[in-house]
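Below are the structure tokens for one structure; questions will follow.
Note that one protein chain is taken out, while the other chains of the complex remain in position.
Chains here go by letter, A and B, matching the order in which they are written, and residues are numbered from 1 within each.
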Amino acid sequence: MHEALRGAFALVLAGDAKLLEIVALSLEVSLSAVALACVLALPLGAALAVTRFPGRQSLIVLLNAFMGLPPVVVGLAVYLLLSRAGPLGPLGLLFTPGAMVIAQTLLIVPIIAALVRQAVEDAWIEYQEQLRSLGVNGVAAALTLLWDIRTSLLTAVLAGFGRAAAEVGAVIMVGGNIDGVTRVMTTTIALETSKGDLPLALSLGILLVLLVLLLNTAAFVVREAAQRRYG
Amino acid sequence: MGMIFKLVAAAAVCLVALAITAPALAQQRFITVASTTSTEQSGLFGYLLPVFEKKTGIRVRVVAVGTGQALDIGRRGDADVVFVHARPLEEKFVAEGFGVRRFEVMYNDFVLIGPRADAAKVRDTRDIAAALAAIKSAQAPFVSRGDKSGTHFAELALWKAAGIDIVKDKGLWYRDTGQGMGPALNSAAAMNAYILSDRATWLSFRNRAGLVIAVEGDSRLFNQYGIMLVNPQKHPSVKRELGQQFIDWVISPEGQKSIAAYRIGGEQLFFPNYRR
Partner (left out) sequence: MKTALPLRLEQVGFAAGGRIILEKISAQIGPGPRTILLGANGAGKSVLMRICHGLLAPSAGTVQWNVPDIAGAPRRQAMVFQRPVMLRRSALDNVSYALKAAGVARKERAGRARRAIEQVGLTQLAAHSARVLSGGEQQRLALARAWALRPEVLFLDEPTANLDPSATREVEAIIEAIRQAGTKIVMSTHNLGQARRLGDEVLFLHQGRLAEHSPTDRFFASPASPEAAAFIKGELPWA
């Protein structure tokens, strides 16, 4: 364990070009997936929270169920879609970072949307009468609520990022784990483990966990500051 | 406040656009080669491909999976070249029109790995068939990859050579794990079992526990590699010229010499054997 911890720090300090490349790609893919997922999930979650229509409850149950979508299944589906032999073949996205972004996005949209829906619905209960009194309804109300609960949204976004960054099954399938092109931290850990190089795999794992911890700490600080300022 | 929000959103969109379109923007010419995990993990590609790239400026992207999946990738047209080590399957690939032509490139060999304690008493045999028969009678634990890989097919062929119908005659001693070479070796180390491995993966494998080489050198343990261009007539997206350039180089005297020059711990792993 000590050796692995020392190994992790040694890796970082050495500033190994290969390692930096892997970490940079990991962040780029996961952050892109989170950004894309937010564009889809924020409106979806907010709309589900403030509107009422027949079948709404079933849709919510479905959304919550999709949070547990097995990554390998999503990976296989995206693989079949993006393969040259598949419907989106001409896009030439298979075995590229783009495919990994798509797979991760599909995995985390349900998580973010479900959390956003819950947060917006709670806020809607508090704000509903006042907003309607001011003549604010529908889309305008959803946007106002989303902005007002922005620090709670950070929690949802982070949950999505955590899931995306931890992902290995789907990204290996659609990315191909190509050296220098689609190799990220999680797939490298899987590769090194399968080669029997466990200390290296462990060091990378610790690095990944530290990265995620760092992000969560930063978000916590931001949330606390906002809570004090805005109440 | 709204300004910051809009800036972050804009940055996010740019990031996503970049990530998704990066492959299209990539200036460098490249080909995609579907090969096997054991070949990649042997380190051969890390040694060989930079030589090719320096000479031609063509970057080679290797997708390393099991033999069955590598051929499937070729069938789907998601790779330009297929480079595996399962001759009957490769010949079928070409016969079915998915590959243009098969070229023999090199061979490496398999070794039978086993526990130092050697319950089946097969160490120092040079006869792999006899060794497998001994393992079966001793009911010594044996790990199989069971993943339709080249190594798996070689293992099945060897049981047949030993006169054993392994599908019918296997018992609890035969552990079918469905894993790649590295993970299967990990399992064998943990179970103190026998296992058939390619020499390259064994040489780079670090978690040996009590395992050693039990049997080697039998010519039936040699593992032939073949390379094929994916048929552009089936998949017009295949990079025909660049793919052919790679194949031509691999079978050229220069390419063959590079293959022979690759060593692990001073030992040669791959033996070039292209004959026109």
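Basically, contacts are C-beta pairs under 8 Å (C-beta built on N, C-alpha and C of every residue); 3 or more make two chains touch, one makes a residue touch a chain.
What you see is a predicted model, and the numbers here were worked out from it, not measured in a lab.
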Neighbouring displayed chains - absent chain, whole complex: A
Contact residue for the chain not shown (choose from A:E3, A:E126 or A:E224): A:E126
Contact with the hidden chain (one of A:A14, A:A65 or A:A140): A:A140
Candidate in contact with the missing chain, chosen from A:P54, A:G68, A:P90 or A:G231: A:G231
Subunit A residues that touch the omitted chain in the full complex: 126-127, 129-130, 132-136, 140, 144, 148-150, 229-231
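Quick note on the criterion: only the chains that are shown with their structure count from here on.
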Mean-CA-position distance for subunit B and subunit A (Å): 33
Residue ranges of subunit A in contact with subunit B within the complex: 28-29, 31-32, 35-36, 38-39, 83-86, 89-90, 92-98, 101-102, 147, 150, 176-179, 181, 191, 193-198
Subunit B - residues contacting subunit A, complex: 5, 12-13, 15-16, 18-24, 32, 37, 41, 45-46, 61-65, 75-78, 180-183, 185-186, 201, 204-207, 235, 237
